[in-house]
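One protein chain omitted, others in place.
Let's look at subunit A:
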């Protein structure tokens, strides 16, 4: 992987919107090399020895944090986890103050998950360390989209020209936003489907096709990507009941039949079984949900490697 001639010049990975197709391809190619590391008996390379990575999580997300932690450790970096969930948040300390404190500890990278859109941008302006956005509100979740694209490319050998359907709560989904940017840049045909209440205004201007019925969106799909539905959305009248959501939008075996026979079913997890996806689909032959988790580590290794290893000390 060191033979790659294109140098990744960014200090931070804040979102997919800002990346070029070439940069996305570079990350995915780099990740391919690291995936091989993950299946060795000794799962460690010295690429980031002596570097320190801080996982700063303002939202509980065990799987994303563990994925980043494993990625750092397999690159031989030292990892510190700071969980600022509601119980342990420092009262009164602003995000930028936290950032300044972390900066003062001379760390090399900060991975941040925050419930508010733009939090990663705010931090990146203060930090000299590299920043990886691990999800900011409903805005972006770039490493999730990268691992999704990695998984699609691995299975389908390409992304260009594929029909990719994203189903569910598009309005509140950072995963959907990052995937829309990435997949359209990579040449896929992206279709979003959900109730109109959960489709953001002017979604078609994101170069996606908008559908309200899965029965229409799923026709000839190469990939169907489910999204986690927040159960509390029904209290804000985005839909009348879970029952009705399941009736119209659950990824069921019947609906899946409309897609191509080799269609991949993906989900960023954690899944609500029987709500956005039926168990038989989640565990079925088309599902690559667990492979996404495996690939997530390789992709995050690639991101940290590209941001940190090529920087001159």
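As a working rule, a residue touches a chain if its C-beta (ideal position, glycine included) is under 8 Å from a C-beta of that chain, and two chains touch if they have at least 3 such contacts; residues count from 1.
Following the convention adopted for this analysis, contacts and distances are computed from a predicted model.
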Listed names "Peptide ABC transporter permease", "Dihydroorotase", "2-hydroxy-acid oxidase" or "Formylglycine-generating enzyme family protein", with the criterion being the UniProt name of the chain not displayed: "Dihydroorotase"
Sole residue of A:82, A:116, A:242 or A:258 that reaches the chain not shown, by the stated touch rule: A:116
Listed residues A:28, A:75, A:203 or A:303, member touching the removed chain: A:203
In subunit A, positions touching the absent partner: 17, 94-96, 114, 116-119, 121-122, 137-140, 172, 174, 177, 200-203, 205-206
